[in-house]
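Mind having a look at this structure? Questions to follow.
Shown here: the complex without one of its protein chains, the others still in place.
To keep things simple, chains are lettered A and B as they appear, and every chain counts its residues starting from 1.
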Amino acid sequence: MNTKTRVLVSASSHQDTLKDALAALIEKGDIDAVFALGETKQKGRYCYSLITDPSLVRKTLPFHPVMPVQGARALSDMTITRSFDRPVAALLRPCEIRAFVENVKQSQGSLENIFIISCTCPGVIPASELHREDRSDVLANRTENIRKACRVCTEFIPGQQADMTVLIASDEPNDSTVIYLNTERSVEIASKLESPSLKTAPPLPELTSGILESRSKSLKDMIREIPAPEDGLQSLVSLFSACIGCRGCREACPLCSCILCDYETARTQHSPELIRTESKRKGSVRVPSGTIQFQLGRLMHISPVCTACGQCSDVCPADIPVADIFIRAAYLVQQSLDYTPGRDTDDTPPMATYIEKELLDITD
Amino acid sequence: MKTILTDFLRKALTSGSVTSVMVPSRGPESSFPWTLVTDVSALSQAEPVPPVMSIQGAKALASFTQSETEGKLLAVMRPCEARAAVELSKLKQVSLQNIIFLTMDCPGAVPLMEYRRDNDMETDITTPDTLRPLCRQCTEFTSTGDLCLAMHGGLNSVLPLTPEGQILLDSLGIKPESDTSAWKEWTASLRSEREAISVESTKSLKDAYSGLEGLIEVFSGCISCRSCRTVCPICYCRLCFIDMKDRRSPASEYLERSRSSGSARLMPDTLLFHIGRMAHMSLSCVSCGMCEDACPSDIPVGRLVSMVSAGTTAVFDYRAGSDPEDPLPLNTFRMEELHEYED
Partner (left out) sequence: MRTGVFVCGCGPNIADKIDIEKIADDVSDIESVVLSETHGLLCSPDGKKYLENRIKENDLERVVIAACSPREHEVTFMKVCESAGLNPFMMQMANIREQVAWVTPDGESATRKALKLVRGAINRTTRHIPLEKTSIVCNPEVAVLGGGVAGMSAALLLADADRRITIIERDSSLGGNPENEELALRLSEAVKERTEITVITGLEPEEIVGFFGNFIIKLGEDADDLHAGSIILATGCSVDSDGRAIPADGFTKMAEMLRISTDRDGFPNREHGSLAPVSTPIDGIYVAGCAGGLCTLNDTVSRSEAVAGTILSSLIPGREVETEPRTSVISETLCRGCRTCLEVCGYGAISFNEETLVCIVNSILCKGCGNCAAACPSGAIKAQHFTPDQIRYQMAGLLR
């Protein structure tokens, strides 16, 4: 492998560089549309849009540190019935790409004709911080204010699906914008752009080892702090006692893609008779029932494929550290299954793979 | 208020006049889950009027009363929760048979998120600034259900509002206060105060977000978490129309939509979802504010739905949750109606 990688260097900011490049590509007809983040009519509120008008591309906010919805969810929504038949550029964070790759594996979307531009991700700001009056301060002190999930994220360099990677998070501050060209088609696209120059640069891990180190440490700390199953059911009950059953965590999750959640069906809901009988037996029961069942069920369904985006914590109106719990479980489950979600579309999902001898260490 | 209500529940359960009680209880981490209690000793944890509304009581009630309960159930609820339960009974999600509702002069609730971050918050009807916006403008803050704990105008007494309530009081040997005039005055004066706030709030909402453009703006921060729908006591479908598979469109259609105005917002149909929800819910909305509490994007969704509800219920001369015998307007056929809307 080359120690040096091809990059595109520009003197303007990464946002301006991307906006100019993407607008130009639409104008030339190389791409039909751009999938990117922008501010809505209301200040401080953001959304993803599919933009076809080059002048509107110039109004987007590429890699603005917010995540109103998980990008994979929006992409899956668009490509679930049929893929794009014309090239579209999508600006996605690494966790969004990985989630979308998992979607694709489960036939919940298609990567076809999507040109992915990603970045070494510095993280995003929690929604609740954004809605504060003093949000400009929040944006200024980016690293301190990012989501907890982002502070422990060690997968901040996008994988092989990213055609281009913008160097944003790095150990040393950059004067210029550096965009890594990871694929042949990205080189081809870059050659069509006029001003920026092509150079080579050291591989990304070399430029971000400091970030990786500090985040790995934070991750280990967090995993230690979160109550573990061995603390018993009671600790789970405590953790989720404030849950109001809004299911926002499920709706916001890019990987919870069922049309109707199993926990909304009559099959899994306790019958009125059962609840009344249990109340008589125990003297008192919590109603509606099924809070822990739902959370544990979702944990079971999602932990093998969770890409630790932190969206679930972000939407929780009861301030439950949902993502922390999921990140811990996902870390342990994915390690024991030797599975990295979103790494490659060809990796078969662990629950759909039969291996004759596996998990011997957890069988007695 | 807590002591009087808990004592009342204890008495009702001990006497055998009711066989179970539904009441919020103190849970771990400053939470107040609803509990269905049959054992008197469990009432030591009861927290009949917690500072927050964590789950709308009617939703909790509907989880185990779709079929008729055996023995009497006494449910302690805020007035808006009892009214939602009445609406749910019309949709056959709650069987009112054998349920006695005990409400109170509701002190309101504080916003959930604020309470989660500051557990010392208390609700106090006299300091409305701390209350959720919809509680501040609530005019149906008392006198709902079969029994109501009146705590103002010099009263400190559970008053019967229906024959069922009277029977329970009689069986417990409780004689309600007979002179309620001062309390009624208090009620009337607070109601008119609240009405004024409501008018003001509706006006400012209308001014801020008028027309389609206004609606687009107010919902622009929506992240499609659908929490407003899930926590709504009346939204009871298993699968929402907006999530139906047949609403999916191919990628080409998204491109086409984008081309028509240069840019298409994703997730799509945010406005359709909210307007659809208003159309489906507004006639039964009890203005409990649960949707607004659950919104992680700080959208005044509860105030908006409540405002629309005031308009639609007026058209049908209907008051959500006030009378179980009043049929749902959309399920009622009248030969002669709504002539004023014909051309």
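Convention: contacts are C-beta pairs under 8 Å (C-beta built on N, C-alpha and C of every residue); 3 or more make two chains touch, one makes a residue touch a chain.
Treat the numbers as computed from the prediction; the structure is a model and nothing was measured.
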Option touching the unshown chain, where B:Lys92, B:Lys175 or B:Arg334 are the choices: B:Lys92
Touch with the omitted chain, as defined above, among B:Gln66, B:Asn98, B:Thr139 or B:Ser322: B:Gln66
Touching the absent chain when the full complex is considered, from B:Lys59, B:Arg265 or B:His280: B:His280
Of B:Lys2, B:Arg238 or B:Arg319, the residue in touch with the unshown chain: B:Arg238
Where the missing chain touches subunit B, by residue: 66-67, 91-93, 236-241, 244, 246-247, 280, 331
On subunit A, residues whose C-beta touches the chain left out of the figure: 260, 265-266
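What we mean here is this: only the chains that are shown with their structure count from here on.
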Subunit A-subunit B separation of Cα centroids, rounded to whole Å: 35
Contact footprint of subunit A on subunit B as seen in their complex: 20, 22, 25, 27-31, 33-39, 41-42, 45, 54-55, 59-61, 63-67, 69-70, 112-113, 116-117, 216-218, 220-221, 223-227, 230-231, 238-239, 243-245, 248-252, 254-255, 257-259, 262-268, 293-298
In the complex with subunit B, residue positions of subunit A that touch it: 32-33, 35, 38, 40-42, 44-45, 47-53, 55-56, 68-69, 73-74, 77-86, 88, 110, 127-128, 131, 237-239, 241-242, 244-248, 251-252, 259-260, 264-265, 269-270, 272-273, 275-276, 279-280, 282-289, 291, 314-319
